[in-house]
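Every protein chain but one is kept in place in this view of the complex.
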Amino acid sequence: MNVTDFQWTKGITVKDLVKSYGNIGYQSVELQKASEVIVKMKKNSAKIYLTFTSNMVTSGLRGFFAQLIKLKMADVIVTTVGGIEEDIMKSTGEKFSLGTFSADDVELHEKGINRVGNILIKNESYMNFEDWVRPVLDKLYQKQKRWAVSELLREIGLLLDDENSILYQAAKNNVPIFCPAITDGAFGFHLYLFQQTHSDFIIDVVKDFGNILFTTSQDEKKGVIALGGSISKHHAILCTLLNGGANYAVYITTAHKTSGSMSGATTEEAKSWGKVKDESDVATVIGDVTVMFPLAMIGALEELNENGLI
Amino acid sequence: MNVTDFQWTKGITVKDLVKSYGNIGYQSVELQKASEVIVKMKKNSAKIYLTFTSNMVTSGLRGFFAQLIKLKMADVIVTTVGGIEEDIMKSTGEKFSLGTFSADDVELHEKGINRVGNILIKNESYMNFEDWVRPVLDKLYQKQKRWAVSELLREIGLLLDDENSILYQAAKNNVPIFCPAITDGAFGFHLYLFQQTHSDFIIDVVKDFGNILFTTSQDEKKGVIALGGSISKHHAILCTLLNGGANYAVYITTAHKTSGSMSGATTEEAKSWGKVKDESDVATVIGDVTVMFPLAMIGALEELNENGLI
Amino acid sequence: MNVTDFQWTKGITVKDLVKSYGNIGYQSVELQKASEVIVKMKKNSAKIYLTFTSNMVTSGLRGFFAQLIKLKMADVIVTTVGGIEEDIMKSTGEKFSLGTFSADDVELHEKGINRVGNILIKNESYMNFEDWVRPVLDKLYQKQKRWAVSELLREIGLLLDDENSILYQAAKNNVPIFCPAITDGAFGFHLYLFQQTHSDFIIDVVKDFGNILFTTSQDEKKGVIALGGSISKHHAILCTLLNGGANYAVYITTAHKTSGSMSGATTEEAKSWGKVKDESDVATVIGDVTVMFPLAMIGALEELNENGLI
Partner (left out) sequence: MNVTDFQWTKGITVKDLVKSYGNIGYQSVELQKASEVIVKMKKNSAKIYLTFTSNMVTSGLRGFFAQLIKLKMADVIVTTVGGIEEDIMKSTGEKFSLGTFSADDVELHEKGINRVGNILIKNESYMNFEDWVRPVLDKLYQKQKRWAVSELLREIGLLLDDENSILYQAAKNNVPIFCPAITDGAFGFHLYLFQQTHSDFIIDVVKDFGNILFTTSQDEKKGVIALGGSISKHHAILCTLLNGGANYAVYITTAHKTSGSMSGATTEEAKSWGKVKDESDVATVIGDVTVMFPLAMIGALEELNENGLI
């Protein structure tokens, strides 16, 4: 395939831009390929594992993730606990605002504001979350004493009434959310405080590992869309590996493979799983997820929509 | 400004996506801001310095750069010599093809193929370039013996007849192209061979520094759009600095500021030039130019077009 | 302080090189500062939280971490479960070998070899780990049914007899190891299988969150040394924050702050915790931990040793 001169045409759609990317070069080519691999996943009825880190839920991608669940573009979600907390905060009315990467952190601290990159969260939002979560834990405890994480998150999702909520859409569409480090956040602290007065309250992470293993099987086709790195990415890869390996994989990350980290691991390795048949089934895109993912996914959604698949 | 949940709508345009980016977070916010700063440059009649490195001309961005010159979106171009060579090659019919980042380089070498990231160039293209450039140097030498680089590139541009050519559009639209290291490529080698038999043939780089200085003045508003790093970025900054500093600056790069390199230098420093009035006049976007630049620029083109400015 | 010309002297020690770094510029300056901040932590009797990701235990840093625990340079360890598994594998005789980043992964797969960057692990090592861990779980279950993760890891450490083992040294020196996502690895799979036949076997992650909270207090001085990103970094920051914030922080990472990820979060934010008094108490070093951390830590160890503090 040849490199082709790109030209702007007035009113160009995202779909056409993504198509053009396929002939520009470097990461634009990888991005267009990512779009095609996502289409393949869906066309071949693969079970799709979508993973993202909490900073993406802090961002406006949160509503997009919810929409994707609604559109049946994700069968299993894996994320970190910050993402759970912030999805709830947003569902209960908290607003996050935009700042700058080079903000004066001492000044922000005095104002009771926390910074995640160029996004700002008020201390107040954490306090409101606390007020919200306590009675919920009481209610869940009434129901049962021992909870697998994904089952607990499903219950919480059912309590939210927000079309843009990841937990709500997941619960409504029977998409399980796994969060292998549920205590690593404010939510963990509230679980701890609750357990202090309810010692038979148990979060059963071991059972939940069984739950994620049983989301698929050796026979089923599987695809992984991993946004960012961390344990959310690793957990989805591990689960599909234990079920014979994924058939399709799309990784979007800012990390590079040169430090041997999971965040920077590429889809090259996916070939070693034995199931990926060729280069056209995997794509690694280097870049910020907030820009790259909407492009790759919209490219896929438009094509799937034309084919009546969503 | 608040973070807003992003949602796909069928047939979404690039313009609308870029607008949405402004409320997502992280680099998407910077990208949307870059788009706005470009609009400002044009609305305020700033002289626009567009710089890019040769690997971008290797890619399909080449045709986009040519289109931008035609649309009067660049008043001065600064690039490296590889970009000059490859623009000529493409104008004379050479095709570059797409490969992979993890190609077998020994095998490619045996086939006479050169690799730039995931783009492949045949040795043959370099040989055809050689055949083309020799008689051109003869012709130029007939005209005069001592050439400033930008004047020589203008003459070459007039010889090309390709709407997608950067040199052609620049010559036709009186946009000078500066290339401060003209010998750092195959073209340099041909200049050297020519000088061997024409010792009074001189490339006058010092005169050309005067030429770039006189492309603008202290009084004029100035904007820099620097894609990638290297001397092309530095040269535009230097020229505008010697003329009192740029009023607007957009940098798109994969490099980070942490190693003190020019490639990674951010627009924060632009504030130290004294002319930039506030944050809203500069933007630094971290990411691959082949994806990021079309987005930021199309966002600007659509708005300028609606306002009758292009 | 001025930039100083660096010069090699024959037989130069690491200590002297690190000192020289303080006057070279860019990341070398940050690295030397990291060394000084570590010295400060120890001199001021701060409780030191050392965090690292599993790929670092895959590497030869594993023995260094064990040595640091022995030298009382870490009071609390936070890591990911891969690091636990591989520390045990190495203690039970498994050897990891060095490969290349650009290995043929399909070929490796056929040979039963797994790749982590340029380090290779045989499938056999995982199978031997399985054989080792099963009877251990039986033994632990005999002792009690409900385990906090750090308590379980302590028991395992006591079973190992390897001076170079992190778990062994930690157990011997009463340094707790926290692992907030204990199921995210082969170990998780074995826990799951065990629970299938012992349904009252419980891993209590909520209790362990209490355990890490009680490793320190508001009154105590606290320092965080975070190597790489992921939940290990986040967990230590969260724990110290809930105890009033760390007084000292050293982050070494290849990630950048521009994507808003935890891996790329800098020590600038530490200033917003309110306890860090000034710039001289924090350092962020951008670079590969396998090179950067030994330098920064050896610089500190040599100085502490001279002062009789280790």
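We call the chains A, B and C, going by the order they appear; numbering starts again at 1 in every chain.
Please note the rule applied: a residue touches a chain if its C-beta (ideal position, glycine included) is under 8 Å from a C-beta of that chain, and two chains touch if they have at least 3 such contacts.
This structure is a prediction, so every number in the text was calculated from the model and none was measured.
Q: Which one touches the absent chain: B:22, B:63, B:157 or B:180?
A: Hidden-chain contact among the options goes to B:180.
Q: Taking the entire complex into account, which one of A:44, A:102, A:123 or A:307 touches the absent chain?
A: Reading the full complex, the residue touching the unseen chain is A:102.
Q: Among B:157, B:176, B:229 or B:299, exactly one should touch the missing chain; which is it?
A: B:229
Q: Decide which residue listed in B:128, B:173, B:195 or B:305 touches the omitted chain of the complex.
A: Answering carefully, the residue with contact to the hidden chain is B:195.
Q: Please give every residue of subunit B in contact with the chain that is not shown.
A: Considering the whole complex, subunit B reaches the absent chain at 53-55, 58-59, 80, 101, 105-106, 108-109, 114-119, 146, 180-185, 188-189, 191-192, 195-196, 201-210, 213, 228-231, 234-235, 238, 242, 254-264, 268-269, 271-274, 288-290.
Q: Considering the entire assembly, which residues of subunit A contact the chain that has been omitted?
A: The list for subunit A reads 25-27, 102, 256, 258-260, 286.
Q: Please identify, in ascending order, the residues of subunit C that touch the omitted chain?
A: 1-8, 10-15, 17, 20-21, 23-31, 55, 58-64, 66-67, 90, 95-98, 100, 102, 117-119, 164, 268, 279, 286-292, 294-295, 297-298, 301-302, 305
Please note the rule applied: only the chains that are shown with their structure count from here on.
Q: Measuring from the mean of all protein Cα atoms shown, which chain centre lies nearest?
A: A
Q: Taking each chain's centre as the mean of its C-alpha atoms, which one ends up farthest from the centre of subunit C?
A: It is B whose centre lies farthest from that of subunit C.
Q: So, what's the distance in Å between the C-alpha centres of subunit C and subunit B?
A: Distance between chain centres: 44 Å.
Q: Counting in whole Å, what is the centre-to-centre distance of subunit A and subunit B, each centre being its mean C-alpha position?
A: 36
Q: Roughly how far is subunit A from subunit C, centre to centre by C-alpha average, rounded to an integer in Å?
A: Once rounded, the distance between the two centres reads 26 Å.
Q: Please output the residue numbers of subunit A that touch at least 2 other chains, ranges allowed.
A: In subunit A, residues 55, 58-59, 117-119, 268, 288-290 touch at least two other chains, as defined above.
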